[in-house]
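Only one protein chain is missing; all other protein chains are in place.
Lettered A, B, C and D in written order, each chain numbered from 1.
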Amino acid sequence: MIKLILRRLLIGVFVMWGAASLIFVIVRVAPGDPATVMLGPDADPEQVARLHETLGLDRPMFAQYLSFLGDAVRLDFGDSHRLGRPAMEAVFDRLPATIELTLAATAIAVVVGLTLGLVAGGRPGGVVDRVVSAATIALQSFPTFWVGIMLILVFALGLRLLPSAGVGTPQHMVLPAVTLALPFTAIVARLTRSSVAEAMREPYVQTARSKGLTEPQVLVGHALRNSLIPVVTVVGLQMGALMGGAVIVENVFAWPGLGSLVVDAVANRDYAVVQAVTLLIAGIVMVLNLVADLLYTQLDPRIRMEGAS
Amino acid sequence: MSDVRTARAGGSPVAQHEALLQVDGLTVDLPGTRGDLRIVDGVSFDVPAGTTVGLIGESGSGKTMTANAIIGLLPDGAGTGGRLLWRGEDLLHAGAGRRRKARGHEISMIFQDPLAALNPTQRIGRQVGEILRRDGVGRGEVRRRVVELLDRAGVPDPASRAGNYPHEFSGGLRQRAMIALALAGNPSLLLADEPTTALDVTVQARILTLLHSIQQDEGLSILLVSHDLRVVANVASQVVVMYAGRVAERGPAPAVLRRPAHPYTKALVRSVPAVRTKTALADPLPGAPATPANRPAGCPFHPRCPIAQDRCRSEVPAVREVAPGRFSACHFAEEVLAP
Amino acid sequence: MTATATLSAPLATGKRTRRRAGWLGTVPYVVIGLYVLVGMVGPLLLDYDPVHTPLEDRLLSPGSTTADGGTAWLGTDDLGRDVLAQIVYGARTSVLIGVATVGISSVVGLLLGAVAGFARGWLDAVLARIFDVLLAFPAILLAIVIAGAFQRSVLLVVVALSATAWISFARVTRSVALSLRERAWVDAARVLGVPNRSILWRHVLPFTAGPIVALATLEFALVVLAEAGLSFLGIGLPSSTVSWGQTIANGKTYLETAWWISTLPGIALSLLIINVGILGDQLTARYGRGRRDP
Amino acid sequence: GDDTADAGDSGEAAGGDVVAAGTYPIESLDPHGAQGASTGTQFAGQAIFSRLVRPAPDGSLTGDLAESWEPNADVTAWTFTLRDDATFSDGEPVTADDVVASFERMITLDGPNAGNFPEYTMTAASDTEVTITAPAPDAAVPGKLLIFYVIPVGVAPDDTAFFAEPVGSGPFTVGAFTPGDSLELVPNENYWGDVPQVDSVTVRNIPELSARLTALRTGEVDVVWGIPDDQLGALQGEDTLTVETVPSTAVYTMWFNSSIPSLTTPEVRRALWQAVDFDTIISTLYPETGTLAEAPVSPLVLGYSPQEPVGYDPEAAQAALTAAGFDFSQSLRLQFANAEFRPFIQAVVSDLAEIGVTVEPLEKEQAVFTEDLLALNWDINFQQLATPTYDAASNLGRLYTCAAGRNGYCNPELDALLAAAGGSADEAERTDLYGQASEIIWRDAVGMYPMAVSLAYAWNSDLEGFTPDPSGLPDFSTVTVSGS
Partner (left out) sequence: MSLLEIRDLRVTFGRRRDPFVAVDGVSLDVGAEQTVGLVGESGSGKTTVARCVAGLQRPDAGTVTFEGRALDRVGRRPSPLQRAVQMVFQDPRSSLNPRMSIDAIIGESWRTHPSAAPSGDRRAAVHALLADVGLDADVASRRPGDLSGGQCQRVSIARALAVRPRLLVCDEAVSALDVSVQAQILRLLVDLRRTHHLAMLFISHDLGVVHQIADRVAVMRRGLVVEEGPASDVLGAPQHEYTRALLDAALDLDDAGSVTG
C-alpha cells in the first residue's frame, strides 16, 4: 500500500514537472507583454524596461525556466505584480470558494446520479431506464452558462426563491452548485446505469437470485458495490473537470472562486497567477486521481491484494 | 469422506425414488433477432428424491436454460410452457413470491465458473451466510453455520477462510465455497450446471466425490448438467440426453451409456476415448450440432444421423418408452438398441 | 473532455447482431442528416451576411416583418441580423469545429494509442506520462489558457480543444490495442510471420473503429459545447465568425427581453447534441462494453 | 418587483447598508501600485483616502486636502496649500510630509500612475504646503493629481499588510475586503468632513450582466451602473428603481493609422468618416447612453470645443474615395479589445461595406491590443477614451503630438498649439488653444469621433443623495437610506 502510494507520488512529481513546463511554455509563447498590459499604453519604454527587470522577464528564457521551477518546488510562483501580492496568496484566497462549489456540485451529482443510475440500471431497457437515459442526454446538451442564466431568471427573478449571485447564505450556493452539477449528474447517472446494468448480468447476481433474494436486495446488496468501482474512479477524474467547469459557472454567478481569477490573469498575462492557478488545480486533480485510485483499490479486494503484495 | 457431517436439519426425509421434481413438457422461448426462439422444446423428465440425474448434450442444446427454468431465473422476456411439478405443486405457474421462496431453500444452484459466480467484493463467509441472515438467524449462529457449511464442503481451516475473498481461493476451493453457499438454505434439489468443467481432472474428481458424499448424507437430489459423458457416467443414476433443445434419450445411466437407444447417444459414447488404453479414432459424426436457432425439420438429428430415412426428415419423433425405463426420440430406436 | 473514458475494450468476435432499435433508432440519423443538409444547402438558400447589420430591424421577435419586407421567422438579434440565418450559418462553423477537433484528436489519439498499446515498451511509458500530464489539467482550463493567450481564430479554437480531446481517443485505442494484442488471431498472424506494421493495420486498427466512432460522437458533443463556453467567456472565435456559441453568448443578455436570440440557437445546438448523444449511445451499446455475444 | 426584503439582503439595521455592483473588480487597495490606474482601485481609493483635489460634478476641480493651489509663473511648479483639519482614520493629522511621502511612494512603485509624472518631484514647503515641480511647463498638474491618493508617511512600497487594513483620510474605512470579489466600507468616524450616514457600503463584483441586473431587481443590490441601453427599459419599468444617465468623460475614439499609405490623406479619412451613419447607429444602439460627439473630448473636459458635425453622406464619401484613388480591394484592420463594443464595431463595418470598403474587425486580448496599439499594427483603432483628469492635456495634449506617435499623424502646427496649451495656466486661454487643436484634429480626421458616452445608473429609490458619477466612481459618502 505504502509502496503504491510512493510510486504514485513519484509519478505525481514527474507529472507536476510536465504540467509546470507545459504552462510555462504556453504563457510565454503567447503574444502580449505583461508589462504593457500593466502599465497601459502611456508608459514610456524605460518604465516598461524597468518593469521587465522587476518581473525577471529580461533574463534568458532558460534561466527564467530554471528559477521558475526552483521556486515552484517551494510552492512560490512569485508575486503577481498586477495584484501586488504573492500569486499563491491570491490563489489561496479564491480556492476555498471553488472547492466549496465543486464539492457541493459533486455531492448533488453523486447522490442524484447514483440514485437515477441505480434505478435505471436495475432494469435496463425499462421505462425508467429510457426516461433516465433521455433526461441525462438532455442534461448534458445545454451550454452551462445558458442554463445558469435561465436558472437565475426563473428562480431569482421570476420566483424570487433564491439569490441570483454572490456568496453569503447557503441559499447562494444552490443555483451555482446545481448548474455545475447538472452535466456531472448526467455523467454519473449514465455511468452508474451502464455499470449496474453490466453488474446485473454477472453470474454472481444470478447466484444472489438463486438464494431467493428479491430484486432490490440483489441490486443493493450485490450489484451496487461492484458497480461503484468504476463510478468512483470517474467521479475522482471528473472532479478535476468540474473544477474547470466551475470557471464558467463562477463567472455567471459571481462566485468568488478561481474562475474569474484565472480568466483575468490570462487576459492580463499575469504569468504568476496563471501558473499558480493551473498548477494548483493540476496538483489537486492529481491528488484526487490518487485518492480515487486508492479508493478503487479499497473497493475492489482483488486489486487491494495485488497492491499489498 | 469428511468426518464432520452435518445432520439434515428438519425436513421430512423423502422416500427414495419418489419423484421430487417432474419436468413435464417444459418449453422455453427467448426473444431472438427473428422473433421468439424455442430454446427448450417439450422437455420432460423426473428427478427422483435422493438421486443424481445427469443432463447432457452439446453446446447450445438448452441444458442451462432447462436448469434456469427449473430454478426460475430465465432472462427477461423469456416465455415458458409445460409444468414443473415440485412435490406435486406446479412451480412454473406459481407466483413470483412462491418461486423466490423456493430458491435457495428448496432448490439451489451451483455454476460452471465459481469465480464469476461469487461476488468478488464480498467475503466468502458473508456470501455463504447471506441466505441465513435473510432468514433472520442470529449473527453468532450464522457464523457457526457458515464455518460448519464450509467445513462440510471440504474447505480446510474454514473459520479463517470464511474471511477470504473469492480471488484468494483456488478454483477447487471456490467451487467448494459455492457448494457450501448452495447448501446453506437446506435445499432438497441441487442444480449443478457444469460444476467441474473449469477445473482440472484431479480437482474435478474431488468435487464430484464431495457432491456424491453430500448427497448420500443428506438425501439431496442433484440435477447435474454437463457436456462430459464421463462425468455423467460416473455420478448419475439417471441420464437425460438433449439435442437442439429436445430430449433425445433418457433412462438409467449405465444402460443408456452402455447400450444407447438413440444414434446420437451412440455417436457420443463412441467419440469418448479411453484414458488408460489406446482407442482407435472413431468415425466422427458429420456436420455441426444443431441449435435451437437452426433446428432442422423432422428429427433434428437427421442431417448427421447415419441411419436417417426419409421419415426422419419430415416427422418429428416423439419421446417414447422403447424398453422398460428407456425413453428415446428416434423412429428407429429399437434397431439402435438391438445389439 | 474526459468524461467518456468509460469505453473499454469492446471487440466483437462473433457475428455482429444488429439491434432492432425500431424506427426510434433511426431518429438520430435522420436528425443529424438534416443538420448536415441544412449546413450544406441552407447557406445556398438563405442569404446571410454577418457584416450587414440592418439596425432598423433589431430585436424583432420571431415571425416579424423586416423593414425590407422579408419575414424574420426566428426573429433578429441586437444588430437586426436574422437568427434563422445565423443558426444555419452557425451550423457550419460549429460542426466544422466539432468535426475538425474530433478529426484531429481522433487521428492523433488513434495513431499514438494504437502504437503504444501494440508496441508497449518505452513508447507506451512515455505516452502514459503525457496522458498523466495533460489529464492533470481540466480540459476547459487548458482550453481557456490556450484560447485566451493567442490570436483568435477558428484554428486556435480547434487546437485549444484538441489539446486534451485526443487523450480520450488515445486511451481507448490503447486499451483496445492492448487487449487485441492478446487475441489469438494476432498471435496467429505473428506466428505466420506477418510484419508488425501489417498486423497493426489489418488485425488491430479495424477493431478500434467501433469504439472510436462511438467516442467521437460523445466528444463531438463536448467540443461543440466547449466552443459555446469559450464564446461565453469572450475568447476564442473572432467576432466576425458566426457560430452557435457566439450567437448564444451574444444573446445571453437578452434572455429576458429577446429570448429568441440565445434560446433558438441553443435549442438547435441541444437538439444536435442530444441526437449525436443518442447515436453515441447506440454505437457504444454496439461496440462498447455491455454488448453480449449471442 | 416590489420590495427589497429578499434573500441576500443583509439588512439588520434597516436601511443602513448599501450594496453596489459595479462593472469592475477591485483587485487591490494600493492606489500607488500596479493596479493604481484601474477603476476598481480608484473607486476604493477615493472612498478610503483623500486626494489633493477632486472633481466637481461639472468637471471642474475642487479642493479635497488642498484648500488652494497655484502655479508659478512658467507653470513648472505648483504649490498646494493643505487644510489643517484633515486627519487619518487613526486620528493622526494629515501633514505635508504624508503627501510628499505618498508621492514618492507612487514614483518608487513605478506603476501606471507614476507614468504621469516622469521626473516630477514634490517637496514640503511647510507643514501645510507642498510643491510639485515639473521638468517642463505643465498646466495639467492639478488634473493629473486627481488620481493621487495620500496615505500616512512611513508605509514601505512593498507593504502589503498596510493595505489589508489601510489607514486613510477618506470618508470610509475598510470593513472587509476580498480581492476581486467584494469590498465592504464602513464610515470613518474620524473623517474630517461629514461622516457618512450609512452603516456600510459593500461593492460586489458581479461580472455577468444578467445576474447583476437580477440582483438589482430582487433587491440584493441597491446600485448598479454601466447598464447597456437595451437593459434600461426593463429597469425603468420597476417602480422601486431610479434610472439615470450621466455624461461621462469618455468618447468613442476611432483613430486612423495616418502612417499607412492609403490613409495618409485627410480626404480619405474624412470620406470614411462620412460613410458611417453614426447618427442612426447611436440612436438605435445607444439611445440613452450615447450622443453624437461634437469634439474629440467630452464636454466635461477642460478644453472641450464643439466642432461642426460630419454628416452622413455615403455617395459623397464614395466619390471622395474614388477621387483620392483609394484602393477598394484592400481590407482595413479595425482593432478593438472588448466584446462589449462588438455590436458597434459591426455596425460600423456594415456601413463601410455599403460603400465598398472592406473592414476586418479584430477583437484582441487586452495584452495583444495594447502591444499592437503602440506598434501601430492596425489601420483603424477603436478605444473608449476617457479623460479621468478632466483636462484635455492628458488626452489631446498627450496622444496627438508627433512625438507620441500614437496614431501616425504628425502636424507641427498641432504640436505647437498643444505645447502652448500645456504651458498655460489660464483656463480660458487653454480652452481656446485646445479648441484650435480640436479643430485641426477634427478637420484632418485623425480619427472618427462618433459618440460621447453617458453612463447609466439605476438605484433603489430608498437611497437618497445618490449622485451618478461621470467616471463610474460614485461617491457614497453623501448617501442616506430612507427607512422602508
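Criterion: contacts are C-beta pairs under 8 Å (C-beta built on N, C-alpha and C of every residue); 3 or more make two chains touch, one makes a residue touch a chain.
Since the model is a prediction, treat every value here as computed from it, not as a measurement.
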Using the whole complex, pick out the displayed chains that touch the missing one.
B, C
Touching the hidden chain in the complete assembly: which of B:85, B:115, B:269 or B:316 does that?
B:269
Tell me which of B:164, B:186 or B:204 is the one touching the absent chain.
B:204
Pick from B:79, B:254 or B:325: which residue touches the chain that isn't shown?
B:254
Write the list of chain C residues that the hidden chain touches.
12-16, 183-185, 187-196, 202-203, 206-207
Interface with the unshown chain - residue positions in chain B:
52, 58-59, 171, 200-202, 204-206, 208-209, 212, 227, 229-231, 233-235, 237, 253-254, 257, 267-269, 271-286, 288-289, 304
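Keep this in mind: only the chains that are shown with their structure count from here on.
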Listed by label, which chains are in contact with chain A and with chain D?
C
Taking each chain's centre as the mean of its CA atoms, the one lying farthest from the centre of chain A is chain B
Taking the mean of all protein CA atoms as the centre, name the chain whose own CA mean is closest to it.
A
Two candidates, C-D and A-C; the one with more touching C-beta pairs is A-C
Distance between chain A and chain B based on Cα centroids, please, to the nearest Å.
52
Multi-chain contacts in chain D, i.e. residues touching at least two other chains, fall at 208, 210, 365, 368
Multi-partner residues of chain C (at least 2 other chains)
148-149, 151, 235, 252, 255-256
In their shared complex, chain C is touched by residues of chain D numbered 208-210, 228, 230-231, 233-234, 280-281, 284-285, 339, 342-343, 345-347, 349-350, 353, 360-365, 368
Chain A contact footprint on chain D (complex, rising order)
1, 6-8, 10, 25, 27-28, 30, 33-35, 37, 110-112, 114-116, 118, 160, 163, 178-182, 204-208, 210-212, 214-215, 217-218, 220, 365-368, 370-371, 373-374, 398, 406
The answer for chain C against chain A in the complex is residues 1-3, 5-6, 129-130, 132-142, 144-146, 148-151, 221, 225, 228-229, 232-233, 235, 245, 248-249, 252, 255-256, 262-263, 266, 269-270, 273-274, 277-278, 281, 289-290, 292
